[in-house]
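Just below is one structure, and these are the notes that go with it.
For this depiction, one protein chain was excluded, whereas all remaining protein chains were kept in their positions.
Here is subunit A:
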Amino acid sequence: MTIRILAIDDSPTIRALVAKALRGAGFEVVLASDGVSGIESLPEAQPDLIITDINMPRMDGFGVIEAVRADDRYPDVPILVLTTESGADLKARARRAGATGWIVKPFEDARLIAIINRVLGR
């Protein structure tokens, strides 16, 4: 069964990097360029996992996490925060919002995949 991952990032570069890594590992990838379009794509995308940036226009990553967690349709979907910042403050905020984990940019493809597999129990 194909695993589908929704990646939300306002940077086309990061989207491309994430998509390359994920597709290379056999995941199906849906991309969104900001929080709002990410949330809008949920009903159709039905992702098994969400990767989101924090700093984005329209709706930031915290907003995405809170919106997903508040929606009964996607109760336990794991959400990984992909961020340049590794501060404890950010992790705490992400956790309060309901993030599953975090990956610090720049990421290595292998590590990204390992983390996703771990979180998905694969």
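Here is the rule we go by: a contact is a pair of C-beta atoms (placed from the backbone, for glycine too) under 8 Å apart; a residue touches a chain by one contact, two chains touch by 3 or more; residues count from 1.
Basically, contacts and distances are computed from a predicted model.
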{"item": "Candidate names \"Amidohydrolase family protein\", \"Chemotaxis protein CheA\", \"Branched-chain amino acid ABC transporter permease\" or \"FtsW/RodA/SpoVE family cell cycle protein\"; UniProt protein name, chain not shown", "value": "\"Chemotaxis protein CheA\""}
{"item": "Contact set of subunit A toward the excluded chain (per top definition)", "value": "1, 3-4, 6, 10-14, 16-17, 20, 28-33, 37-38, 41, 44-46, 48-49, 55-57, 69, 76-79, 84-92, 95, 98-102, 104-108, 110-111, 118-122"}
